[in-house]
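Moving on, here comes chain A:
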Amino acid sequence: MPTMGAFQKGYLVAVILAIMTILEYLFAVGVSSTEVRFAGLAITALAKVYFIAYYFMHIYRCWREEAH
Partner candidate 1 sequence: MAVIAAHGHGVESHGASHMSPEKRLRVNRVGLWLFFFSESIIFGLLFTSRFFLLGTHQEHVDQFLGLVITIVLLASSVTAYTAETAMEKGNRKLAQWALLGTILLGVVFAVGVGFEWSVAEFGLKLSEEHHQEPQNVVFGTVFFTMTGLHAAHVVSGVGMLVLAFIMLSRGHFSKESHWGISSTIMYWHFVDVVWVFYYPALYLVAG
Partner candidate 2 sequence: MSKHLIPAALLWVVLTAIGEATFLLDWLPVVGSPEAEEWDLIFNVLLAMGIPVFTFVVAALVYAFTNFKTSNDGVETGATFKGTGMFPKVWLVATSALVAVAMVIGLVSLSNLQADKSGYGWGEDQAPLVIETTAQRFSWTFSYKDKNVELLSAKDSELLLPIDTEVKFELNSIDVIHSLWIPAFRMKIDAIPGRTTFLTVEPHKLGSFETDENFRVQCAELCGLNHTIMSMHIRVVEQAEFDAWLASKQAKVSR
C-alpha cells in the first residue's frame, strides 16, 4: 500500500481488523473442536497484532529512520 495516503491506509487496516474480529467471533461460535478453535483464535490474534504493531504502532521505525 505504498501509494495510499496515510489516513486511508490506517482506515483500511482498521476495516480489516474489524472484519477479522467479526470473523473470529463467528468462527469461535461455529466451530465445535476445541483444538481447531484454539489454533484458529491464536492465528487470528497473531495476525491482528501484526497489523496493529506494523501499521498503527509503526514498529519498523525502530530500525528504519523516518522519512521526514
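In this text, a residue touches a chain if its C-beta (ideal position, glycine included) is under 8 Å from a C-beta of that chain, and two chains touch if they have at least 3 such contacts; residues count from 1.
On the choice of candidates, all candidates are chains of the complex that A comes from, given by their letters.
This is a predicted model, so every value here is computed, not measured.
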Options 1 or 2 - which one, within this complex, touches chain A: 1
So in the complex, the part of chain A that touches candidate 1 is made up of which residues? 6-7, 10-11, 14, 17-18, 21, 24-25, 28-32, 34, 37-38, 41, 44-45, 48-49, 52-53, 56-59, 61-62, 65-66
